[in-house]
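Every protein chain of the complex appears in place save one, which is left out.
Think of it as A and B in the order they're written, each chain with its own count starting at 1.
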Amino acid sequence: MNADGRARYAGFAFVGPFLLLYLVILIYPLLLGIGLSFDHADLFGARRWAGIDNYVRLLADPVFLRSIVNTIKLALLIVPPLTLIALLLALALNRATRAAAIFRGIFFSSSVLSVTIVTLIWRFILTPDAGLLAYGATALGLAPAPFLSDPSLVIPAVAITTIWWSLGFPTMLFLAGLQQINPDIYEAAALDRAGKWTTFRRITLPSLRRTLLLVVMLQTAAQLQLFGQVQLLTGGGPGGASRTMVLFIYEAAFGRWELGYASAAAELLFVLVLAITLLQYWLVTRREPER
Amino acid sequence: MTSLELLNIRKSYGGTRVLDDVSLEMDDCEFVAFLGPSGSGKSTLLRIIAGLETADAGEVRLAGRRIDQLPPGERNVAMVFQSYALYPHMTVRENMAFGLRNARIPKDEIDARIAQAAEVLEIKDQLDKKPAQMSGGQRQRVAIGRAIVKQPGLFLLDEPLSNLDAALRTRTRVELAQLRRRVAAAVIMVTHDQAEAMTLADRIVVMNERRIQQVGTPMEIYAHPANAFVARFVGSPAMTLAPATLVDSDGGHARVKLSDGAEVGTRIAAKALPAGALRLGLRPEAVSVVAPGAGTTDAEVQLVERLGDRTLVYAKLADGQDITASDQGNSRVTIGQKVGLSIDGAAAHLFGPDDVGHHAEPAT
Partner (left out) sequence: MSVGPQRDRLGVPALIGVTIGAAIMVTPLIWTLLLSFKSNAELMRSSAAAFSGPYTLENYHAILVGSQIGRWLLNSLIVSLGTTAGVLILSSLAGYGFARLDFPFRRTLFVLVLLGLAIPEQAVILPRHQFFAVLHLHNSYPGLILPGLVAPFAVFFMTQYFRAIPVELDEAAMLDGASRLTLFWKVLLPLTLPAQATLGVFTFLGSWNDYWWPLISATTSDRFTLTVGLASAQMNYAQTSGLGFLMAQAVFASIPILIVYIVFQKQIVRAMAGAAMR
């Protein structure tokens, strides 16, 4: 009635500031980006309508196509091992001992470092003339592998770096998921004389299904957008062997000033990430019974 | 010193009518219980008085002043929530001072009121503790204290005893009764427990299905329930309602026959009774256990509850009608035993097809 009239709009005062920024700094650029992708535009503001020209050019551009392949290769090389290792770590470290807490701390510590620190560290592990791995190899009597200059080795090298860097977050997610499992279920399984492997397969794993899906979805989306490691460690080389899509976008926009072209590539990446994420979601949840 | 008036309150949620034309008048310093099952509308009514909900139609007046348009803080009303709703991050003192500070009451006055309330409620040494450090009973006293210091014209208590275990409940009941004498204000208590209402209230407002069924003192409601619902809701164990037919009206008083053939003479005026199916209402204390054949009728015992001071005997008549009787504490009755039941017709009630209750005329 009375105070209600004013109160009905009081809510706007509270959500307003955020919403304003949200619209101006996120939604508006989002729409602008779509528009840009249909233009010939450079970084200095000149715009000309291009229709679907950028997209057509992209799909015929061997550099871009190679970057798609590289991006997918990297994601495939990173996500499964990362998920598996994180799961194993979470299982092993899901206990209340002091040692487990210390180990958890160690495995998570790499995640708080920035990408520039990580690439600095790993550059001098991977590089064949002064790197740590090179010393290890020569000590074993092997030739040091030119990780960063051999096209066939460069993607695995980036993958290893990224896995080292990214372990923390998925491990934490799995730990949280494990802790949500009702311990009574394990006791019931013990009473049903279930062995360790059976318990894992039939009880732990199904209970972790949602977490597993979350980890895979988040990591896939993140690794499809891999940027810093390749920009700093390899520069996309050698010869474009490690150029990812985001690096391509960066080079097109800030190297060659082709803003429209780069925007179109960005939109395509957006669609790719969205499609793969939704596909993963659909594949897993369609087999779940309706809740 | 105030009085509360509710005029034709109506409230719906979506398409569901929750309160249907509710009206009531209360005197200042009266203790009224809103009694009813869940869904009867009693909590909604309380919240409308408090200002936490608005009625679709009708008025609320306190001391002649119309308050239903005012925000909750300006109605001179204080409420004790079922879950106490104490501010977890504030000490007891701050909890009690919060409302007073908002009302811009001077600091000395605030301190004085808190000290006085703390004294009365025996929470003086809890004043600097936080709610989490206190027991349930203590928290309730803080909630009451928070209401007292506001010195409102009307106290609202929402199911004050439901959260407490049995022992604490009895003790708190006594405290509430004592408290009520100390504050010079009206109190409304919402409860679903008829024993609470009976022991604490000056008047009870029995509600069911969104309407007020009866308003009266506890004794009135117990002795003269307005309809079958009130008759069965108040009083434990519930009154037996057995189908009966009118056979005679000797001396103007109705005489009825039960479904198993037994006849009971009542003191209810026959000419006031409506035509149609009747039900005879018997409280357990009106039915006593005797030797088979020596009473008004015979029955088979289904269940025996020994309470110490009396024994409740749940029995079935020959035709299957359930009936509850009361026997002395050391009764030897057992399950399956055939007993005689002596019915005191003078204490009987009759309910017509419209559920309205008819009661014995007072002896002249």
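The rule we apply is simple: a residue touches a chain if its C-beta (ideal position, glycine included) is under 8 Å from a C-beta of that chain, and two chains touch if they have at least 3 such contacts.
Since the model is a prediction, treat every value here as computed from it, not as a measurement.
In terms of the touch definition stated at the top, the absent chain reaches A, B within the entire complex. When you scan A:Ala50, A:Ala159 or A:Leu259 for touch with the missing chain, the hit is A:Leu259. Across B:Met26, B:Val77, B:Ile123 or B:Ala360, the residue that sits in touch with the chain not pictured is B:Val77.
For the options B:Gly51, B:Gly145, B:Pro160 or B:Gly265, the residue in contact with the chain missing from this view is B:Gly51. Even with one chain removed from view, chain A keeps its contact list with that chain: residues 7-15, 17-19, 21-22, 25-30, 32-33, 35-36, 43, 45, 85, 88-89, 91-97, 100, 103, 105-110, 112-117, 119-125, 130-132, 135, 164, 167, 169, 172-173, 175-179, 181, 183, 186, 196-197, 199-200, 203-204, 211, 214, 221, 225, 227-228, 232, 246, 249-250, 253-254, 259, 262-263, 266-267, 269-270, 273-274, 277. For chain B, the list of residues touching the undisplayed chain reads 50-52, 71-74, 77-79, 81, 83, 85-89, 98-99, 102-103, 146, 150.
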